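Left out: one protein chain. Kept in place: all the others.
By letter and in written order, the chains are A and B; residue numbering begins at 1 in each of them.
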Amino acid sequence: MKKVLALFLVSILLLTACSSGSKDKQASGESKDTKEITVWAWDPNFNIKAMNLAKEAYKSENPDLKIKVVENAQADIVQKLNTSLSSGTTKGLPNIVLIEDYRAQSFLKAYPDMFQELTGSFNPEDFAQYKMAPTSLDGKNYGLPFDTGVTGLYVRTDYLEKAGYKVADLQNIDWNKYIEIGKKVKAATGKVMLTQDPKDLGLIRMMIQSSGAWYLKKDGVTPDLAGNAALKEAFKTYKEILDADLVKPVSDWSQFVAGFNSGDVATVPTGNWITPSIKSEASQSGKWAVVPMPKQSGIASSVNASNLGGSSWYVLNVPGKEKAVDFLAKTFGSNVDFYQTLNKEIGAIGTYKPAAEGEAYKASDDFFGGQKIITDFANWTEQIPQVNYGLHTYAIEDILAVGMQDYLKGKDLDKVLEDAQKQAEEQIK
Amino acid sequence: MITAKVNQNQALKTAKSGRKIRAKNTAIGWSFVTIASLMICLFYFYPMVQALILSFQSGTGANLTFTGLDNYARLLKDPTFLTTVKNTVIYLVIQVPIMIILALFLSVLLNNKTLKYKGLFRTAIFLPCVTSLVAYSVIFKYLFGQDGIINIMLMKLSLISEPIQWLTDPFWAKIAIIVAITWRWTGYNMIFYLSALQNVDESIYEAAKIDGASSIQQFFKITIPMLKPIILFTSITSTIGTLQLFDEVMNITKGGPGNATMTISQYIYNLSFKYTPDFGYAATVSYAIVIMIVIFSIIQFKVAGDKNE
Partner (left out) sequence: MSKRIFSYTVLIIASIVSIFPFLWMIVSSTNKSVDVTKGRLLPGTHFIENLQNLLNTVDLIPALINSTKISIITTVLAMLIASLAGYGFEIFKSRTKDFLFNFLLLSMMIPFAALMVPLFRMFGTISQSVPIIGIDTKTAVILPTVTTAFLIFFFRQSTKMFPKEILEAGRIDGLTELGVFFRIYVPTMKTTYAAAAIITFMASWNSYLWPLVILQSPENQTIPLLISNLGSSYSPDFGMIMTAIVIATLPAALIFFIMQKHFVAGMMGSVK
């Protein structure tokens, strides 16, 4: 009896201890509009490091402001924002949050009053144009563009040589040429060209954006699947690549990384943020190069540049927003030196154009045989066609992923896209 | 006459005090169950009523408007929802029986009195359900990868000539999910059966042996009937678990390829958090699960009840 009662008392005590602990935090939280702002971001090696560097850079400007950088997985951030914002509860929300460009419009539209307008606190002309559509709504800027998802084709020069190709042969090619090269590489080395995760249509996204097309029409709401020439071509290319047996299927990120780290694939078509992962296998130093992304064949508007992922900073409409805006404006919004540090320290390529003039952007990288990859990526960034990612990227992608499976099994492509169109119209209202 | 009256009086008194005791007992009895009942009403039923109200609304994020029964009409025409129902039922019909039979079988083996190292076996087989879902999904993704250990072993044993696309082929991905759930929950159910078996009187088996019943006959004629209530209980909890299946699919295949492994719970999650959120429609889908669970539970009770007669 005594034991149980004691246990009960202890647990009540602990409970109050926990609560009072959070009460203290609450007290400091209330004063945060004057002294402290919070930032949420994902990826400790990239976004979090970038934010911490920004914090350092801002110290000289305003030593009094305390900036707390909190790491959360991207899916977790999305979920927390949705739960909080939809219930109208701003408690516990950060001042600044990183949002992926594909999702930005959906947040801006779903929670119209919750984001702080940034128009005027930075010069949109200074940033890569393709970042503007996702980060603004009704002509007002809400997001400060951060990293570029500019894509490149990472290639294993040693494998290519065995098949009789030089890096120069892969400059500005189209996907048909890519498949042709792939077949020869496979014959010569036995290696496949790339890994693909059937759940992730990133390759399709890269292909269609290079032609200035997207899943939605320019209004960002109407599905544009049936009769979308770029999308149709992308589906065809995808199937051809699979049919030519150039793909090693993977089911998640780690297997994707393992694919190139273990030398199983000859190329990696993806965003520049993969560079650190490629370089993590030091024994492959000197065997890699980066060439422009292939363009779509038969699509006149297609260029050898595209985008995958990339995100921007947003300020939430909670106490402390002025401080948060000032902090962003003076670091990511205008500080050329800061971008140099960013690039040197973590290899991050921002979308801030004046930064490209700096030293760090011109450095050559021995891992890539002395190629100035940052300069190349910065050049390609400016060519990325601007598209409106709109509201429903992932909802449509899930519909298309099913369509893709049907197409691979032999269903007529036009029919696949028509059905997807119908389903998307039904689902998106 | 007098005695009779006294008796009557006494009877009245006892009746009165009996009623008092009963009333007091009722009050005490209720006080025992109050906290739990209030907590469940507050944290399960109240939000469920809120969800019901939500299910008549639609819109993105905070912009919800009342749309009446539109969501329910949309549900019946939604191919993704229908696929998730189909997938979930496939998991249910294949996985729950396999797991229950396997768990029964293992528990019978472990119930052997003369068996050594029981504790070790028990811990080993129970261990999978101790793992956190995060850990377990990471492990399974590796095991079932194209170059994963399962493929490597099957190839070494020459059972297959080329790697199985465990997680990227619609058929094999479903198998992988079924294997994963079975791996995780067989030990858990086994413990229930094992405990129940230890209550079964040894002499019944002795008698059966004397009558010349084989082990297999003993299993079907004695073990299964004796364990029927607990089998019913575990099959209902497993059914509920499978109909709410989320962790495994979310973390191992993300529902892919296509929607080949997606479950209803995962669709609710996607509608709320992955896509531009529509909490109204998500709530509608969740009511579909509740209705399915109620129906399946009734069926299971009925099936078990019929066999009784």
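Annotations
Throughout what follows, a residue touches a chain if its C-beta (ideal position, glycine included) is under 8 Å from a C-beta of that chain, and two chains touch if they have at least 3 such contacts.
Remember, it's a predicted structure, so these values are computed and weren't measured experimentally.
The chain not displayed here makes contact, within the full complex, with A, B. When the whole complex is considered, the residue among B:69, B:93, B:109 or B:299 that touches the unshown chain is B:109. Among B:85, B:104, B:173 or B:283, only B:283 touches the chain left out of the display. Of the listed residues A:52, A:121, A:189 or A:261, the one in contact with the hidden chain in the full complex is A:261.
On the side of chain A, the interface with the absent chain consists of residues 1, 4-5, 7-8, 10-11, 14-15, 18-23, 25-26, 42-46, 70-76, 79-80, 83-84, 86-89, 91-93, 253-255, 257-258, 261-262, 273-274, 276-277, 280-281, using the contact rule stated above.
Think of the hidden chain as still there; on chain B it touches residues 25-26, 28-33, 35-37, 39-40, 43-48, 50-51, 54, 105-106, 109-110, 112, 115, 119-136, 138-140, 142-143, 145, 147-149, 152, 183, 187, 191-192, 194-196, 198-199, 215, 229-230, 233, 237, 240, 243-244, 246-247, 264-265, 268-269, 272, 279, 282-283, 286-287, 289-290, 293-294, 297.
The criterion applied here is as follows: only the chains that are shown with their structure count from here on.
With centres defined as mean CA coordinates, chain B is found 38 Å away from chain A.
For chain B in complex with chain A, the residues that touch the partner chain are 58, 60-63, 74, 77-80, 83, 141-142, 144-147, 165-168, 170, 252-260, 270, 272-277, 279. By the touch rule above, chain A contacts chain B in their complex via residues 75, 78-79, 82, 85-86, 88, 106-107, 109-112, 114, 197-199, 248-252, 254-255, 258, 391-392, 394-395, 398-399, 401-402, 404-406, 423, 426-427, 429.
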